[in-house]
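Only one protein chain is missing from this complex, and each of the others stays in its spot.
Chain lettering (A and B) follows the sequence in which the chains are written, and residue indices restart at 1 in each chain.
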Amino acid sequence: MSFRFASLALAFSITALVSVASAEERSIVVASTTSTQDSGLFGYLLPIFKAKTGIEVKVIAQGTGQALDTARRGDADVVFVHAKAQEEKFLAEGFGVKRFDVMYNDFVLIGPKSDPAGVKGKDIETALKTIQAKGAPFVSRGDRSGTHSAELALWRQAGVDIGASKGPWYREIGQGMGAALNTAAAMNGYVLSDRGTWLSFRNRGDLDIVVQGDKRLFNQYGVMLVNPAKHPTVKQQLGQAFIDWIISPEGQASIAGYKIDGQQLFFPDAEKKGS
Amino acid sequence: MSDEFSALQLILDGDAALFAIVKLSLAVSLSAVVLAAVIGMPLGALLGLSRFRGRSLLVVLLNSLMGLPPVVVGLAVYLLLSRSGPLGTFGILFTPTAMVIAQTILIVPIIAAPTRQTVEDLWVEYRDELTAMDVGPAGRMATLLWDARFSLVTALLAGFGRAAAEVGAVMIVGGNIDGFTRTMTTAVALETSKGNLPLALGLGLILVTIVIAINAAAWGTRIWSERQVG
Partner (left out) sequence: MRAPVSDLPLVLDGVSLRAGSITILDRLNLTIASGAPTLIVGPNGAGKTRLLRLCMGLDRPTAGHITWGGRADSPMARRAILFQRPVMLRRTTAANIAYALALAGIPRSERAERVGALLERVGLSDLAQRPARRLSGGEQQRLALARALARDPQILLLDEPTANLDPAATRSVEEIVQSAAESGIKIVMASHDLGQVRRLASHVIFMVRGAICEQGKAGDFLDHPTTEEAAAFVRGDLVI
């Protein structure tokens, strides 16, 4: 009796799963960054795309490095990330077909309103140098994400060898943007964030923007189809349809239309085309 | 609406996305429990009734596997199911099926280990009677499992609790895809990273409430049927 019941339940659960799985016919997997998800951009964009094309986009939100690795393993059809050097390496390895610029926003340096390091309004290089010199708490993503890459590049530009001058003041958390902001809020530290995630972040505590508008804080997003020659399972047509749409005037207008509290988060720039 | 009540508000509004998440969480975890029971109970019973060299080692191993970290299971299943992995051709990474597989692996030991203990204890009581009735090995397993069914409910609940509560495995193999593989726990993780702590906490409370409700229902059923069967 027990076994008859168990096999019935088993059959039921398998049926349930198959019915879930069969719904994925016209769908693609996009490996993207935590910033696009945490900022709510995809939540806004994808329903528009689906209504237009019927294609379901499944977003795996990871750091840029991890997202590119997911694509390298053939587990995604499209990558949508923001670390140009890493993206070009990905292309050079033959994992991507072609890279398109999609949009940009900018990074902002977040810090406590009290600004213990006294960097408010400074340019980013001075600000970082000062933070390091004063040993003010700084939260680093430490996860090979686009933001992490940008942060490391900024330290280099500021002439700080972060590998050598790491101390208790420099906290690498190895997590997403939101987690980094939560950590900074909890310990009243400085943190580099993309503006989109910052604007949609709810747990700001005592944090505010301390440095912004520096042209070195530019944050470019790109999109690439994973190379079907490397991974034949890549859904080439559907993936390309997504890329075509997002760089089309309509897709670009949709990106520009995403606002939080009246502030635009991302600025479309696909016209420039990419590498 | 104030943040503190946003999760509650979602329930009151009958938020479709929320219900889809709850439904998926339950479907995945309950499927995993059913599968793990089908695998783990006979496995535990077999181990409880067999005598062979190295059995103690296997018992210790099985007991240890109850503490298997979800993220390790998730990573292993990820590497198996990835397109570049040995089972990549099935293309089930980032699907609910992958989540069920990972959770099943996670909770087979949680169900098998107590089953082994229960069956072994019960066997002491039943050995003579079943031997005298000439019950074969398969019949012994079936009889002992059935007669231990009330104790085994607890093992099933432990397995379900573990499956419903874990985030590490489903996050890695499911990908936390909105509307497709987002469960209660990955949603909590996501809302936390968005800094939306009240909503995250609210979702967490809903999860705990559901788990309590299921445990209460199972407990009530157990008490009721024990009264029926004695």
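The criterion applied here is as follows: a contact is a pair of C-beta atoms (placed from the backbone, for glycine too) under 8 Å apart; a residue touches a chain by one contact, two chains touch by 3 or more.
Remember, predicted model here, so these are calculated numbers, not experimental data.
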Interface partners of the hidden chain - shown chains only, full complex considered: B
Selected residue (touches chain absent from view) among B:Val135, B:Val153, B:Leu197 or B:Ile214: B:Val135
Option from B:Ser29, B:Thr104, B:Thr118 or B:Thr143 whose C-beta touches the chain left out: B:Thr143
Hidden partner chain, touching residue among B:Tyr78, B:Tyr126, B:Phe160 or B:Phe180: B:Tyr126
For subunit B, residues in touch with the removed chain: 125-126, 128-129, 131-135, 139, 143, 146-147, 149-150, 228-230
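Criterion: only the chains that are shown with their structure count from here on.
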Interfacial residue positions of subunit A with respect to subunit B in the complex: 1-3, 6-7, 9-10, 13-14, 16-17, 20-21, 24, 29, 34, 37-38, 42-43, 46, 56, 58-61, 72-75, 175-179, 181-182, 185, 200-204, 231, 233
Of subunit B, residues touching subunit A in the complex: 3, 24, 27, 30-31, 34-35, 37-38, 82-85, 88, 91-97, 100, 142, 145-146, 149, 175-178, 180-181, 190, 192-197
